[in-house]
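A single protein chain has been removed from this complex, and every other one stays in its place.
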C-alpha cells in the first residue's frame, strides 16, 4: 500500500516533469534557440523547481540527479518538442493551460509531501510546494531575461500555495496522505483553471488609494 | 550574557529583515506587481541573502526557513508596504537611505558572525557577510531583469565588505564578539552614508588609461 502510494506519487511527478519539459522546450523553440538551448530550457523548466527545493532543504544531491527517471523524462520531453514542434504547436491553448495547471498541482503536492517527510515545519512545506511548482519556470524565465511568469501571471503561484496549504490542513485533519494529496491537487488545479476562465486577478497596491 | 548577546543579534537581524522586506515590496509596487508579486519580492529581498549564505556554507535548511520569526517578519513587511504604500512613499529619501544602510550593516555583521561560528576561514566569513547583505537585493533585481544594484551603486557591497572585514579584524585583536560586531556595523553604516552624502565613487578601469 505504501509502495503503491509512492508509485502513484512518482508517476504523477514524472507526468508533471514531462509536461513542464515540453513547455520549456517550446518556449526555447519560439525564441529560436538551437538544440542545446532547447534541452537546457527543457531541463531547467522540468527539474529546476525540484532542484531548488532539494538544495534549500539540504537533500543534496537533488532527486532530479539521483533518480535517472527525472532527467530521462525531461530529455524525452525536450526531444519530442524539438522533433514534433509543429504537432505540439497545433495543440489548443486551453489544453496547454489544463496540462500546465496539472503539472503545477502535481509539483506543489509532491514538493509539500517530500518536505513533510523530512519533518520540517508545515509553513516550510507549503513554501517548498510552491517553489517546486514555480521554480523551474522562474529559472527558465531568468535565463531568457524575462520577468518570471510567477510575478506577472495572476493566480499562478497563489494556486500552488493554496493547494499545498490545503494538503497540509487535510493532514492536520488526520486524513490519509493519499487523500490529502488528492485534495491538494484538486484545489490547486481548480483554482488555477477557474482563475483563467473567470479572469480572476489578485489585488494591486494601486487599488488601495486612500 | 551569551544569551543576551544572541538576543541582541537576532533582534538587529530581524530589524534588518523588516527594512529589506518593505524595500522589496515597495519596488514591486512601483513595478505594478500584484499582491503575490509584492510578497515574493518582499521575501526575496529580506531572506534571499541569508538563504544564499546558508546554502553556500552548507547550513541547510536555511535559518530563514527554520526560524519562523524571519518569514513572519518578511510577511509583515510585505503586508505593511502593500496596505500602507502611500505612507511609506511619503518617507523622506534620506531616511530610506539611512534605514537601508542600517539593514546592510546588520546583515553583513550577522552573516560574518554566523560563518565564523561554523569555524570557516576569515575571508569566507567576510565574503559571506557581504553576500548576506547584498544577496537579497541581487535576487530581487534579477527577478525584475534589472542589472543588480550591487553592480551599479558605488560603495554598497564595498561598505558591506569593509564592515565585515573590520569585524573580523576586531575579533583578531581579541575584542569581544559584541564590541567587534558593533564596530563592524558602524564602519559599514558610516562608509555607506558618507559615500552617499559625499558622492564617493569607486574607480573605473577607464580611469587607468596609459
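Note that the chains are named A and B in the order they appear, and that numbering of residues resets to 1 at the start of each chain.
Everything that follows uses one rule, which is that a residue touches a chain if its C-beta (ideal position, glycine included) is under 8 Å from a C-beta of that chain, and two chains touch if they have at least 3 such contacts.
As the structure is a prediction and not an experimental result, all values here were calculated from the model.
Of the candidate positions B:97, B:142 or B:186, contact with the unshown chain belongs to B:142.
Touch with the chain that is not drawn comes from one residue among B:45, B:112 or B:158, which is B:158.
From the set A:9, A:22, A:38 or A:167, the residue in touch with the chain omitted from the display is A:38, counting the whole complex. Although one chain is hidden here, its contacts on chain B can still be listed: residues 55-58, 60, 120-121, 123-124, 127, 138, 142, 145-148, 150-152, 154, 156-158, 201-206, 208-210. Although one chain is not shown, part of chain A still touches it, namely residues 28-29, 32-38, 40-41, 51, 55, 60-62, 65-66, 68, 71, 81-83, 85-86, 142-145.
One rule holds for everything that comes next: only the chains that are shown with their structure count from here on.
Each chain gets a centre from the mean of its Cα atoms; for chain A and chain B, those two points are 30 Å apart.
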